[in-house]
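Notes to accompany the following structure.
All protein chains but one are shown at their positions in the complex.
The first chain written gets the first letter, and so on, giving A, B, C and D; residue counts start at 1 in each chain.
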Amino acid sequence: MATPALAITNLHAWYGESHILHGVNLSVQPGQVVTLLGRNGAGRTTTLRAILGLTGARKGSIKIHGEEAIHLATHRIAQLGIGYCPEERGIFASLTAEENLRLPPSLKAKRGKAMSEAEIYAMFPNLAERRQSPGTRLSGGEQQMLAVARILRTGADILLLDEISEGLAPVIVQALARMIRTLKSQGFTIVMVEQNFRFAAPLADHFIVIEHGEVVLSFPAAELPAKQAQLDELLSV
Amino acid sequence: MSEYILETQDLTKEFKGFTAVDAVNLRVQRGHIHALLGPNGAGKTTCFNLLTKFLTPTRGRIVFAGHDITGETSAQIARRGVIRSFQISAVFPHLTVLENVRIGLQRFTGTSFHFWKGLTGLKTLDAKVLSLLELVDLRDMASLKAADLPYGRKRALEIATTMAMEPQLMLLDEPTQGMGHEDVDKVTALIKRVAEGRTVLMVEHNMKVVASIADRITVLARGAVLAEGDYATVSKHPAVLEAYMGTEATELVGAH
Amino acid sequence: MNKKLLGYAALFIGIGLLPLLGAYPVFVMKVLCFALFACAFNLLVGFTGLLSFGHAAFLGTAAYVTGHALKVWGLPTPVGLVVGMLGAAGVGLLFGLLAIRRSGIYFSMITLALAQMLYFFFLQAPFTGGEDGLQSVPRGHFLGLDLTSDLTLFYVVLAIFIAAFWLIYRIVHSPFGQVLTSIRENEARATSLGYDTAHFKLLAFVLSAGLAGLAGATKTLVLGFATLTDAIWTTSGLVILMTLVGGMGTLVGPMVGALVIIALENKIGDFGNWLGELTGVAWFNSLGESVSLVTGLIFIVCVLAFRRGLVGEAMALLEKRRASS
Amino acid sequence: QVSGDVIKIGFLTDMSSVYADIDGAGGVEAIKMAIADLKGVAAGKKVEFIFADHQNKADVASAKAREWMDTQGLDLLIGGTNSGANLAMATVAAEKKKPFISIGAGSSALTNANCTPYTIHYAYDTVALANGTGGAVTKAGGKNWYFLTADYAFGAALQADTTAVVQKNGGTVKGSVKHPLNASDFSSFLLQAQGSGAQILGLANAGGDTINAIKAANEFGVTKGMKLAGLLMFINDVHSLGLKTTEGMYLTDSWYWNQTPEARAWSRRFFDKMKRMPSSLQAADYSAVTHYLKAVDAIKTDDTDKVIAKMKATPINDFYTKGTIRKEDGRGIHDMFLMQVKSVKESTEPWDYYKVVTRIPGEEAFTKLADSKCPLVKK
Partner (left out) sequence: MTEIFGIPLPALLGQLLLGLVNGSFYAMLSLGLAVIFGMLNIINFAHGALYMMGAFFAWMGLEYLGLNYWVMLGLAPLAVGLIGIVIERTMLQWLYKLDHLYGLLLTFGITLVIEGVFRSVYGVSGQPYQVPDALQGATNLGFMVLPNYRAWVVVASLIVCFAVWALIEKTSLGAKLRAGTENPKLVQAFGINVPAMVTLTYAGGVALAAFAGVLAAPILQVSALMGSNLIIVVFAVVVIGGMGSILGSILTGLGLGIVEGLTKVFYPEASNTVVFVVMAIVLLVRPAGLFGKEK
C-alpha cells in the first residue's frame, strides 16, 4: 500500500484545559475523499485544526505524506501540501475579495495541480464580479466560495474542508459537488467535515464518525447501506 | 408576573460587517431549563455576552423580570440575579476552592469595600460555602487551590460559585465541554438538581444532556433563531435536521 | 498564620537592630522609604493586576506637599506627613478616574503620560523650586521626639513603615483584598458575580497612591528635600524594577527588591572598581556611570527568566521541596 | 592633627547626564592631577580622593554627601555641576560642619540667600555671568534684548540677573519667551524672538538647550538679524556646535585654556590625559583642591574652621585665577572674562575658539556685599 497522504495516530488535543480529542486514529490514502461525520461539538473541526497545529496543546502523531508533523510549526505543516478551508470561513475583513484570494502563497512542494486565477473565476463567476469588495461584504455564499477558491490556487494536494456546503444555495452546493469530483479526478486528497449528509454521501470514498473526541465508526463507501442504521443512531439529533 | 423571566426583542450584534447575532427574539420561561443549541459559531456565546452586557448590542432590547436591562452594566445585571458561567472555565486559580465560592457570597455582606477589616468577618460564611461545596462533591477539596483541581472539578466549582449567588437566572455556557464521560453525567445531574426553583439558560453541544434535562430548546444558526420548542419538536424540525444532520440520505441530483 | 506573624516580627526587629550593628541609619531609612513605595505599588500591580507606569507622580506629589507643609507653612511633622499622603491620594483619584477607563497596556501608557504631565507641572510650578528642588525641609518633632538625631528619626520611620506595612497586609487580607485578587485573576468572572470592578480598581488605585505618598512624605522628612527626581518617569520605572526583582504579588518581595536596587545604585561604582581591579578591564571602572545600563540588564533578565522575582522564586522552590518531601 | 590620619577629599558631580562633559570625568582627572602635583601628601598625611556620580539629582548628591561624612570621615566636599545638587550638598555640609567648595553650580543663592559658613562658591555664578555678558554687550551697543529662557529656576535667575544689568546700562528688554527644559525643538520660540525686533537674543539656558537653540537660530536665519548672547556657555558647548555656527558669539567665563602660558601648559597636560581641552570648571576643580591642600599643609591640620579661615585668608594665585575668597560669605572673587568666539579663519589650532574681549574685575562681576542677602553678612 502507498504511503497514506495523511495518517493520524492517537491524537489528543486541548483548548486550554479543556480536553477535546481523546486519541483520534485515521488514515487517508492519496486521492481519497474522506468525510468526517459526527454530532455538533463532537470534535471534527478540532481534528482538522489539530492537524494544522491550531489547537492549544496536542499530542500523538500526524504524518503527512509520511512526514511527521506533530512538532512542526503551522506554516511548515501547511507547506507539506495542506489547504485548509475553515468552518468560520476566515474571510479577512480588511482585505478585498481578490486580496483574500491571493493571500495563500503557492506552496513550494507542489504535488497537486494549482488552479490559475482565471480557472477559479471561471468556476465562481460571482467572485470575479466582486473582486474589489471588502471580503466580509460578500454574501455568506460568496464568502464560502471564496474560502474554498483561495486554497485551490496554492497547489496543496490535501484539502481539509470544514462544512463548505453550509448555508449555500442548492445550485452552488451542486457546483461545489461537481468541483469536488473534479478535484478528486485530478488526484486531490480531500478530508471533509460535513453536516449535509446528502451532499457528502455521494462524494465520499470513506466515512469516519467522531463522537466525544474519538473515532467510533470508520467504513468505506461501499458499506454505507449496511451501516446506515448504525449511522442514523449515532448521528440522530 | 409574566411567565417569561427573560425576553429579548430583535437582539442584534454586528462585528465589522458581519452579523453574529441577528434579530433574536428569545423568551425564557420562569422555572425552565432552556437550552440554546446551534453549530459552532452560531452566536450562542455572543448571545450570552449580550445578555450579560459583556458586549453591547447593536440593536434590540433585553427585558429581565419585567425590567429593561438593555442599558445596565454587567455588574448591575449580575446583581439583579443573572449569573453566568463561561465557555472556558472561569475560576480564580490562586484562591482556594472555599475562597472561590466565598467571594461570591461575600457580595451580600456589603463589606466588599472594607479594606480595613480582617477576614474573620467572612469566616461566618464558611458554613454556607461548605454546604454548597457539599452539593457539588467538592467539600473534601475545600482547602485546595482552584488551579490544582482537575478540569471537571473546576467546572463543578464554577457552578457552585454561580449557585452561591442565588441567581434567578443561570446562564451556563457549555458546562460539560471538555470533560470525560463520568464527569458529564455528574454535572448533568448537578444542573438538574440546582435548577429547581430557578431558571437556567444553557448552551450545550451534548445532545444526551440536552435531551435529558432541557424543558425547551432554541436552535440558532448563523446568528438567527432556526427553531424553537421542546426536544421532541425540535429534533424533528426539518430545518434543524437540515442544519444538523440529514438522516434521509436522499441523493443529490446528478449523483452516481 | 502565627508563624508568619513571628516571621514578620523577627524581620522588623532585625531591621530595628541594624543601626545598632553599625548600619548607616540614613541608608536604611532610604531603603525603608523605597520599600514602602514598592509595597504600595505592588498593592496595585501584584494584587490588582494593574501596571501603573506613573507611580512617581504620587511619590513626588507627597514629597512636595509635605516639604511645603513643613518648610513654608511650618505645620507639625505628623500633620505634614498626613497632608502629603492626602495630596497624593487626591492626585491618585484624578489619575485613577482617567486611567481606569482603559486596561492592560493602555492603562500603563496613560498613567505614564499623566505622570509626565504632572512632572512638567512640578518643573514649572513656583512652589517646587523647579530643578533646584525644595531644600532644607526641617525634620521637626514627632510626638515630642526631636527628630534631628538620625537614630530617633530611624525608629520613627521604622514605626511608620511597620504601620503602613500592617495596613497593606490588612488590605490584602480583607474582604476588599479578596475582591481585588479575584479581579486580578479573572476580571470577567468577578464582574459576572456582580462586582463593579471599576470601583474596586479605583479604590485600590487611590489607596496605592496614598501609601506611595506616605513613602514620598517620609522620604522628604528623612533626606530634608523634595526634588524632581521623585516625580520623574524613571522613578516610576525604578519602582517597577524593585517589585519585579523582589517578586510581584508577594508581601516581602518589594522590600527585598528595594534593598537590592538601592544597594546596587549606591554600590555599583565600588563593585565596578573591584571588578576592574580584578580583571584589569578598565571599562568596569566606569560601571558606576552606567547605572541605567545595569538596571536595564536586570530588567531584561527578570522579564525573560525570572518573572517571579527573588522572593517568588524562593517561595516556589520551598513549595517544590515541600511537595517532593 | 589630621582627622583619621588621612585627608579625604570627595567629589560629587554629574558623570553621566547632561553636564557630564563640562565637568564629569574631566573634573575627576583635574583633581587627581592636583593631588599628584602635591605628591599626594599634605601636612605629612596621605591625601585620599573619592568621587561619585550624582546624576544631576539633588537627592543622590545629598545622600552621598551625608554618607561620606557620616561613614568615611570626609574632610572636604567638592561640588561639581548643577545648582540643585550643590544646594543640597551645602545643606548637608553645614549640618555636618565640613568645608564645601562648589565649582559647577550657577546659582548665586549658594553664597547669597542660602549661604553657610562652610560653603565656598569658587568659580562663577549667574550674577557674574549677567554682569559679564549682559553688561559688556549692552555697553557695546546691544541695547535691545529679547530672552530665550529655560523655564526653571536657574533660567529665570539668569534672565532676571541679566535684565537688571541690561537696564542698569541703559538697555531695554523687549520681551522673553520661556521654553521647557530639555526642549528638543526651538524653532517656534525663535520665530517669536525674531518677530520681536530686538538686537540681542539672550540665551538664558545651559547645556543641550543652549546648543539646540543656537543651531536652530542659525538654521532659521535668526542670526542674520540678531546677535546671540549665550549667558552660560562652556567651551565644550562651542566645541560640539563648531565654530561655523557659533562664530561671533559673546560669552562670559572665568577662564580659558589659551589665556596665559601657565594655563596653556596645564591644559596640554590635561589634554594628554583626556583628549580634550579643559573647561573652566575642570581648571577650577584643580585650583580649588590645590588651594585647600596648601592651606592644610600650611596650618598642619584639617580642622574645618581653621582650614576655611586659612583658605579665606590666603589669596589664590595660580594658572586658573588670581583672587580671593570673600570672608563674609565664601564667594570666590576673581576676574571674569567676556569672550567672543573666533571665526573659522581666526582659529589657528584645534580648540582655539575664544578671544578675550574684556576683563571684568572680580569686584564688579560678583554680588556686592552691600547687595547681599546672606544672613552671615553683618550690615
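Assume a contact is a pair of C-beta atoms (placed from the backbone, for glycine too) under 8 Å apart; a residue touches a chain by one contact, two chains touch by 3 or more.
Since this is a predicted model, take the numbers as computed values, not measurements.
Visitor: So which shown chains sit in contact with the chain we cannot see?
Guide: Looking at the entire complex, the absent chain's contacts are A, C, D.
Visitor: Hey, which of C:Y106, C:F127 or C:W166 is the one touching the hidden chain?
Guide: C:Y106
Visitor: May I ask which residue of D:F189, D:Y250, D:F337 or D:F366 touches the chain that does not appear here?
Guide: D:F189
Visitor: Of the residues D:D21, D:D125 or D:D253, I need the one that contacts the missing chain.
Guide: Of the candidates D:D21, D:D125 or D:D253, D:D21 is in touch with the missing chain.
Visitor: Any idea which of A:T9, A:T74, A:Q174 or A:S218 touches the chain not displayed?
Guide: Only one listed residue reaches the unshown chain, and that is A:T74.
Visitor: Just name the one of C:L98, C:A163, C:V281 or C:L317 that touches the chain not displayed here.
Guide: Among C:L98, C:A163, C:V281 or C:L317, only C:L98 touches the chain that is not shown.
Visitor: Which residue numbers on subunit D touch the omitted chain?
Guide: Counting only subunit D, the missing chain is touched by 16-22, 24, 151, 177-180, 182, 184-185, 187-189, 191-192, 195, 207-208, 211-212, 215-216, 219-221, 236-237, 240-242, 245.
Visitor: Please identify, in ascending order, the residues of subunit A that touch the omitted chain?
Guide: So the residues of subunit A touching the unseen chain are 52, 54, 73-75, 78-79, 82, 84, 86, 90, 92-95, 99-100, 102-105, 107, 150-151, 154, 156.
Visitor: Quickly run down the residues of subunit C that touch the omitted chain.
Guide: 51, 53, 98, 101-102, 104-106, 108-110, 112-114, 116-117, 120-121, 124, 233, 237, 240, 244, 286, 289-300, 302-304, 307
The rule we apply is simple: only the chains that are shown with their structure count from here on.
Visitor: If each step moves to a chain the current one touches, what is the fewest number of steps from subunit A to subunit C?
Guide: The least step count works out to 2.
Visitor: Report the chain ID whose CA centroid sits closest to the centroid of the full protein CA set.
Guide: Central chain is C.
Visitor: Suppose each chain is reduced to the average of its Cα coordinates; what separation in Å results between subunit B and subunit D?
Guide: 74
Visitor: Centroid of subunit C to centroid of subunit D, CA atoms only: how many Å?
Guide: 36
Visitor: Find every residue in subunit C that makes contact with two or more other chains and list them.
Guide: There are none in subunit C.
Visitor: If you look at subunit A, which of its residues touch at least two other chains?
Guide: none
Visitor: Classify the inter-chain contact topology: is it line, ring, star, complete, or other?
Guide: Graph shape, chains as nodes and touching pairs as edges: a line.
Visitor: Which positions of subunit B touch subunit A when the two form their complex?
Guide: Going by the criterion above, the answer is residues 16-18, 37-41, 88-89, 151, 154, 174, 177-181, 205-207, 222, 234-235, 240-247, 249-256.
Visitor: Going by the contact rule at the top, pick out the subunit C residues touching subunit D in the complex.
Guide: Checking each residue of subunit C against subunit D gives 24, 26-27, 30, 120, 123-124, 129-133, 135-136, 150, 223-225, 227, 229-230, 265-266, 269, 288-292.
Visitor: Across the complex, what residues on subunit B touch subunit C?
Guide: Contacts found on subunit B: 52, 54, 73-76, 78-79, 83-84, 86, 90-95, 99, 102-104, 106-107, 109, 111-119, 121-122, 161, 165.
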